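I have a structure I would like to understand better, so I am pasting it below and will then ask my questions one at a time.
Every protein chain but one is kept in place in this view of the complex.
Let's look at chain A:
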């Protein structure tokens, strides 16, 4: 499996980690993974909600040293 594309959205208030992820998802191929790093608490909920609505897969979602790591796989 290839390494996930990392979207470093730490300290992002605008355009926001989810916006960054949406943009990154457009650039990768189906089956590829994207990992968002975010310090924004809201993203831990926003990102899974969006993935669910669009139908991409949430691979993992954990917090370490104040940074959320949310990894997703492009499904379509």
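The rule is short, and it goes like this: contacts are C-beta pairs under 8 Å (C-beta built on N, C-alpha and C of every residue); 3 or more make two chains touch, one makes a residue touch a chain; residues count from 1.
Heads up, the rule we're going with is that contacts and distances are computed from a predicted model.
> Absent chain per UniProt: "Lipid-transfer protein", "NAD(P)/FAD-dependent oxidoreductase", "2-oxoisovalerate dehydrogenase subunit alpha" or "Sugar ABC transporter permease"?
"NAD(P)/FAD-dependent oxidoreductase"
> Which parts of chain A are in contact with the chain that was left out?
7-20, 22-23, 27, 42, 46, 49-50, 53-54
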